[in-house]
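The other protein chains are all here in position, but one chain of the complex has been omitted.
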Amino acid sequence: MGLEQGRISATQLTMLIISFLLGTTLLFSPGGVAGRDSWIALLVGMVEGLLFAFIYATLAVRFPGRPLIQVFHSVYGSVGGKVIALFFLGYLFHLGSLVLTNFSFFFNTLILIETPSAVIVFSIVAISVYAARHGLEVVARCSQVLLPFALFFFILTFILLIKDFRLEHFQPVLAISAKRFFFAAHSAAVFPFGESVGFLLALPALSDPEKPWKCLLLGIIISTGVLLLSALRNTGTLGILQDIFFFPSFQATRQINVGQILTRVEILVAVNFLAMGFLKYTFLLYGVILGTAEVFGLREYRILGYPVGILMGILSLLNFAGIHENFEFLEKVYPFYALPFQVGIPLFTLIIAMIRKLPREGGET
Amino acid sequence: MILLLLFGFSLIFLREVPRLIQRRYWRELLVFCLFMAVAMLLSVLLTIGVELPQVSTAIGDLFLK
Partner (left out) sequence: MNGDSTPAYRIDRKLILMILVTIVLFTGGCWDRREMETLGIVAGFGLDWVEKEKKFVLTAQVIKPTQVQTPHGGGGGGGEGEEAVWVVKSKAETVFKGVRGFLFESSRRLYFPHNQIIVVGKDAAREGVGPLLDFFTRDAEPRLSEWFLVAEGEAAEVLQAKAGLEKIPALAISRLLNNYTGTSEIGRSNLLGFLTRLLSKTTAPYAPLIKVEGEGAELKYRISGTAVFRKDKYIGELNKRETRGLLWLLGEVQDGIVTMDYGGGKVDVELIKSACRIRPEMKDGSIRMQVEIRAEGNLGANLAPVDFSVTERTRDLNSKLATAIKGEVEASLEKARTLQADLFAFGEAVQRKYPKEWRELEKKWMEIFPQLEVEIDVRTNLRLLGLTTRPTIIKEE
C-alpha cells in the first residue's frame, strides 16, 4: 500500500484538476501565440490534451490503487523504476518552481512592485507546505473552498466586460499560417492540459478507482470552458492590443467600467491567480514529496514538506533572469521540453506494461 | 539576514526532528537532513550574494540550439 492513506471522491478530484489547470493559465493565456484565434487554438489544444489524459487514465485503471512509483518499479525494475521516477518527479519539481516564478513576476510587475521576490515566493511556500503536509484530502478540500470563489469572480469579470466586446476583433478568423496555428494549439495542449500528468500520483487515492477518466475528462472540459471565456474576453475587449501585453487578462479586466461606479476590479484577477496558483503549486509540492518519499522508501512523506518546498522556492528564484526569458521559455521551449514527461514516460510505461502483461494476476512482481 | 535565515531553519529542525527521533525513523531523519542541508546551502549562498546559474534559461538554451 502507498503512503497516502486519505481518499478523495471523484467530485473532489475533478475540482482539484480544474483548479490545477486554471492555476497559471488565467494569466498566461494558453495558445496566445495565435493572437485573435487563440480561442480556436485552445479548443484544438484541448483535443490533444484529452488524448494525453486518456493515456494517464488508461495507465491508472490498469494499476488500480497502486502508487505511481510502485508502478514504475514493477514495469522497469527496481533501479530503472527509481531513475524514471526521479526524472518524472524532477519535472514536477521544476514545474512547481515555475509556478512560483510566475507568481513573483506577476506581483512584482503589477501589484507589489518593490517587495523582494523571495518574500512573495516564500510566503506562498509557507502556506503550501502547511497544506501539502496534511495530505491530499486537505489539498482537495482547499480546492472545494477556493474554486467556487474563483469561478464566481471570473464569471463576474466576464459579464461586466460583455458590453465592451467588439465582434470585429475576432475577424478575420484563422488568417494566420497553419503552422503557427497548430503550434499554438500544441502549446495549449502542453500548457496547461498535459500538466495534468501530475495527477498520476493522485489517481490511486481516488475512492472509486474506476473513474479517473471521467474526472480527467470533466476537469479538462470545464477548465477549457473557463479558458475559452477568458480568451474570448481578452480578444473581445483588447483586440490587437492583447499581443503587446504580458498579462492580457489583467489589462482586459482593467477595462471594466460600469457607469463610472463599478471600476478598478482588476484585483480580482490577482485574487484568482493567487487562489488557483496556490492550489497548483500545493498539489505539485504534494506530488513531489509523496513520490520522493516512495522512491526513498520512507514511512511518511510529510517530513519532506519543508525541505522540498524551500528547494522549490530557491529554484524559482534561479529560474530566469527576467520576465522575457520566462515568456520565451513558455513560447519556444516548453512545448518540446514537456513532451517526454507528459507523453513519453506515461505512454512508454503503458506500452511496456501491456507487452509484459502487467500487472500479473495475484502477487507482486 | 543570515542569522534570520538560520533561525528559520532551526525552527524547522526543532519542529520535525524530535518527532522523528521519538519514533526511531532514522531513514526519514537521514533523507530529511540531506534535503535540508542542500536547501540551507543554497539559501545561504543566495543570501550572501553568490551568483548561481539561471536554471530554466539554461534548459531553454539547451533546447534552442
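In order of appearance the chains are A and B, and numbering begins at 1 in each one.
Everything that follows uses one rule, which is that a residue touches a chain if its C-beta (ideal position, glycine included) is under 8 Å from a C-beta of that chain, and two chains touch if they have at least 3 such contacts.
In this text, all values refer to a predicted model and were calculated from it rather than measured experimentally.
Touched by the hidden chain within the whole complex are the displayed chains A. Taking the complete complex into account, A:112 is the one of A:10, A:43, A:86 or A:112 that touches the chain left out. Across A:70, A:157 or A:251, the single residue that touches the chain missing here is A:251.
Contact between subunit A and the unshown chain involves residues 109-116, 119, 168, 171-172, 175, 238-241, 243-245, 251, 254-255, 257, 264.
One rule holds in what follows: only the chains that are shown with their structure count from here on.
Taking the mean of the C-alpha atoms as each chain's centre, subunit A and subunit B sit 25 Å apart.
Those residues of subunit B that touch subunit A in the shared complex are 12, 16, 20, 25, 27-28, 31-32, 35-36, 38-39, 42-43, 46, 52-57, 59-60, 63-64. Within the complex formed with subunit B, the residues of subunit A that make contact are 94, 98, 101, 118, 296-300, 303-304, 306-308, 310-311, 314-315, 317-321, 325-326, 328-329, 332-333, 336-337.
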